[in-house]
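What follows is an incomplete set of chains from the complex, kept in their original frame.
Should a chain be cited, it is by its letter among A, B, C and D, assigned in written order, with residues numbered from 1 in that chain.
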Amino acid sequence: GTSNEEAENSGNSAQQKENGEGQITGSVMGDGSSTVAPITEALVEEYAAVQPNVQVSVGVSGTGGGFEKFIAGETDFSNASRDIKEEEAAALKDAGIEYTKFEIAYDGITVVVNSENDWATDLTIDQLKKIWIEDGTKKKWSDIDPSWPDEEIVYYAPGTDSGTFDYFDEIILDGEDLVRSAQLSEDDNVIVQGVVSDKNAIGFFGYAYYLENKDKLKAVSVNGVEPTNETIENGEYIPLSRSLYVFVNDGKVKENKAFFDFMKFSLENAGDMAEAVGYVRLPDEKYEEGLKRLEELK
Amino acid sequence: MVQRSGNGQSIQQLIAKNQKRTFKNIIEKGMPLFFIMAALISVITTLGIVFTLIFETIEFFKRVSIVEYLSGTEWYPFSGSNPTFGVLPLVLGTLKVTIIAIAVAVPLGLAVAIYLTEYATDRTRRIIKPILEVLAGVPTIVYGFFALTFVTPVLQTIIPSLKLFNALSPGIVVGIMILPSIISLSEDAMSSVPNGIREGALALGATKLEVSLKVVLPAALSGIMASIVLGISRAIGETMIVSLAGGATPTFDFNITGSIQTMTAYIVQVSSGDAGFGTTIYYSMYAVGFTLFIFTLMMNLVAHYISKRFREEY
Amino acid sequence: MENPGERQNLHSIERISVFRTNHFNLWYGKHHALKEINLAINENEVTAIIGPSGCGKSTFIKSLNRMVELVPAVKTGGEIFYRGRNIFDEGFEVEELRTKVGMVFQKPNPFPKSIYDNIAYGPRIHGIKNKKILDEIVEKSLRKAAIWEEVKDRLHHNAYGLSGGQQQRLCIARCLAIEPDVILMDEPTSALDPISTLKIEQLILELKKNYSIIIVTHNMQQAARISDKTAFFLNGEVVEYGRTEQIFSTPKDQRTQDYISGRFG
Amino acid sequence: MVKYTDETIVMKRIQTRLKWNKVWKRIFFLATMFALFILVVLVGRIVFQGIGYFDWDFFNQYASRFPEKAGVKAAFIGSILLMLVVAPTSIILGVATAIYLEEYAKKNKLNDLIRTNISNLAGVPSIVFGLLGLTIFVRMFGLGKSVLAAGLTMSLLILPIIIVAAQEAIRAVPNEQREASYAMGATKWQTISRVVLPAAIPGILTGSILALSRAIGETAPLVVIGIPVIVHFLPDSLLSEFTALPLQIYDWAKRPQEEFQHVAAAGIIVLMMVLILMNSIAVYIRNKFQKRY
């Protein structure tokens, strides 16, 4: 396909050798968000079928861990489930690394309750904040709305050092503390289990986990909007949908033909792959815009 | 009469002819040099660990007072408004798991070891021991899921108030994980107690139980202690089981039915998490690592002292 | 056990058998190690068991307190009577037998405990906890084993600090502490130097007044010096059994003659 | 002669003592059965969950977003390669250290330090080794997240276990054997290499294999080093990137789709098979070369 042409044009780097019918060789390294990882894995899997001689390896050190390696120059790209932080951007600058941010999919953070819960099916942002914020008291459902049961709320949330937690914390709680009695887990499946097992439980996690467990628990509508592919893609499910990003090292795109090719493939296929693994695709324009920017980097 | 071999030379003459002193000398001098260098690698490793941890730890203590760290009872590093770095909840989490693990593994392990050395036939021992050693090799994430998806639900039927994340279940499972090494090492220690000593006791009319508990066990004490120490170290250092089944909530209480976080689980959380490079949280990972290192170091020194003290020489 | 007067009495008239074996056989797996042993062993005598290596001496005396059963795949046939009771009877617990029939091994095997605890071990397992009584037993046993003077100042030191000969006497003392009726000794001096050996031999002669002693030895001179009766074993059989003087002076069997005249003890 | 041991009391006590002996024998036996039972439950659950995905293809495919297409090819080969680095490094260093400590080391401060240090190192949490590997091998030596970097880290992690096992094995060689060799005019190294080591090999190997089984299942250090998970190629050198079985399993287990839990279980079966294979080798060696002195 298109990679054919590019392959012929450059070739100044030792690791990129041409190889018959548009086959290129080389290696690409990435790391970062565990949220983005399933999409990347799908992309790598598909890409391997097209370019079997390009070695793509991707770590799952989390968004922060990914940036750390990105700053150290160890990786070509870094997956992120949030935007880059100021400190990280500054560090990149210090390291003389120029980068570009690509959006590749949406993830809706889904607030869920036990399937027996018939009261808290629709919550406002304020109610969410009231439920989740740490205020030094033990909260009952009836504290949020007097018509709700007089029973203690049980909280399940992703680990405090995850992008999901961060995002929720920032958007819903304005950066204030999450209730300290929350049961935290590094594994979102476990949160699913927790909420399923307790009538008074509430929890949140990535949309993909909800999709897989739809029949076991209930998603809470936020301000009357239910999380679905449509509402996330068209931006109705605000504010709890976030973008997932890939940050690429500009220099590496120039140097490493295989990397360029992989990124190009990624942007072309990200939408499909995102949907395949339970995320929400971006509007097509966004991908096209990304491809254009990628071309400019070359 | 002098023996002649082969080509008519005496063996001593053959030997004299074969001496290649210089080459021999090089090997004789060279090998010990290689050995001592190998031995020094373990020292260098320790230095490397200290070196790895110390700079980031110092950086951390530039930002957080060491007093707050050591005496604080709140560990909320991710709190946006008011992060706190009191390590005690993490230490307590580690201690809870370790104590439960030891409470499970030591009696059970010693019982099995006694059974294998003193009661079981040779055949049984030769079958059971390697099977149990398989337990030792089972990856800890497997144990982690075992704790979360099997032990916790089973325990919940007995203790309804048990939370999904708790100290009890991972504690028990860590105990099971260290069981094989306790069994294996104490079994070795006990079976190396000379048989003559056992026979001496049996000949006095002692029962097997009395021989095991009053003669063999004390005689093997230093080996048994060593196995327990190693078990404790592994319990303290265990990561995946507690990350999966213990939760991620550092609490400062003595409740074992609720969610906890251990020092190791915290390190994994940060190292696979979102914390930005250069943040206090990032440095805290090293400080906790250092604490963990000091912790095991102290424990080993104490254990070393104890086992020296109670050694029964034979 | 009888009181001393009664014993003295018996002593002077006719010895009573403490052990009597009746067509006793023993197999290690398929190996027939003891064949049709018929022996009566007397009270308050020293009975020596001699014979070349592998003839079954150790096996025999370990049968008397059933220690041989610790070897897997041991089978026995026939009977052994200890003071009239078949030791293989259901009701006769092996622990009871061993409390009455003490044993001293070839290699001294003290417990890795203090000298005191070594001696007190037996009484303790039999339920004696009283400190004063234990002290008394320890002293008396050590005295009887002729080692009291050497160790009385270091009763609470580890027994492994003693020399080989001392360790062996300690083991004898340990055995005496539970006041057995019979003492079995399996080459008790073969690991010792001559001076220690002499001490142990003197001790045996002393102990014989109160105990029945069965001793396995390689050392013909030793057997001659200390025993009243001697049994010569060969290939798992008793070739000859009788008074020691007779066995050594006028053996009836040619094989005994051959073995004894070897005299390379 | 005064009797201290009252015949009737002794007799009575024998009955209780025997009873206790029986009771505790049963307890000890039950404890052993319990430990075995746990193993059965542990393994049984996994096999039950994962057997559906466990087939030849599972070895022959890379990870995939489709559970039925997912396989352990990269992780399996990665783990094997990892062991190929760990085994020689840790065994050579471990045995050399043990030889030094048992055969050469005199009683002095330095050697005391080394000994204490080794027993301390045996207790250092694996995760701390992860931090060490990240700083020293990955960053300082610039080895990247390669098989070599991870292998060296794991080697250091299990080094103390191997040293201790080798020390035991070397110590168990009777001194008379050494004396016999010296008395023939053999030099020290000849004695060690021809008499001590051959006799100690079974012990060394079983200890090493058990240590390696631990290394193959370790996850935490790999997580800390940041070994990649998504890898669709086989490493072509020791410096290339790779992934390993426990990481792959951990990654699958965290996936939202339930099928991946089963894939993870299938991955665990592979890991356990490697483990059982290694243990069987240890048992075989132990039984075959069981010391005869």
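Rule of thumb we're sticking to: contacts are C-beta pairs under 8 Å (C-beta built on N, C-alpha and C of every residue); 3 or more make two chains touch, one makes a residue touch a chain.
Computed from a predicted structure; not experimentally measured.
K.L.:
Please count each kind of protein chain across the complete complex and record the totals against the labels shown.
P.N.:
Across the full complex in this file, the copy numbers are A x1, B x1, C x2, D x1.
Methods note: only the chains that are shown with their structure count from here on.
K.L.:
Which pairing of chains accounts for the highest number of C-beta contacts?
P.N.:
Among the chain pairs, B-D has the highest number of C-beta contacts.
K.L.:
What's the chain with its C-alpha centre farthest out from chain B?
P.N.:
C
K.L.:
If you average the CA atoms of chain A and of chain D, how far apart do the two points sit, in angstrom?
P.N.:
Comparing mean C-alpha positions, chain D is 37 Å from chain A.
K.L.:
In angstrom, rounded to a whole number, how far apart do the mean CA points of chain C and chain D lie?
P.N.:
Computed value for the inter-centroid distance: 48 Å.
K.L.:
What are the residue numbers in chain A that touch two or more other chains?
P.N.:
Each of 34, 60-61, 65, 187 in chain A touches at least two other chains.
K.L.:
At least two partner chains per residue is the criterion; list those residues in chain C.
P.N.:
Residue numbers touching two or more other chains: 95-96, 99, 125-126, 178.
K.L.:
Could you pull out which chain C residues touch chain B in their complex?
P.N.:
65, 67, 70, 72, 95-100, 102-103, 105, 107, 109-113, 121-122, 124-126, 158, 160, 171, 174-175, 178
K.L.:
Looking at the complex, which residues from chain D come into contact with chain A?
P.N.:
Listed in rising order, the residues are 62-65, 139, 144-145, 226-233, 240-243, 251, 253-258, 261.
K.L.:
Would you tell me which residues of chain B are touching chain A in their complex?
P.N.:
So the residues of chain B in touch with chain A come to 76-82, 148, 163-165, 243-244, 247-249, 259, 268-279, 281-282.
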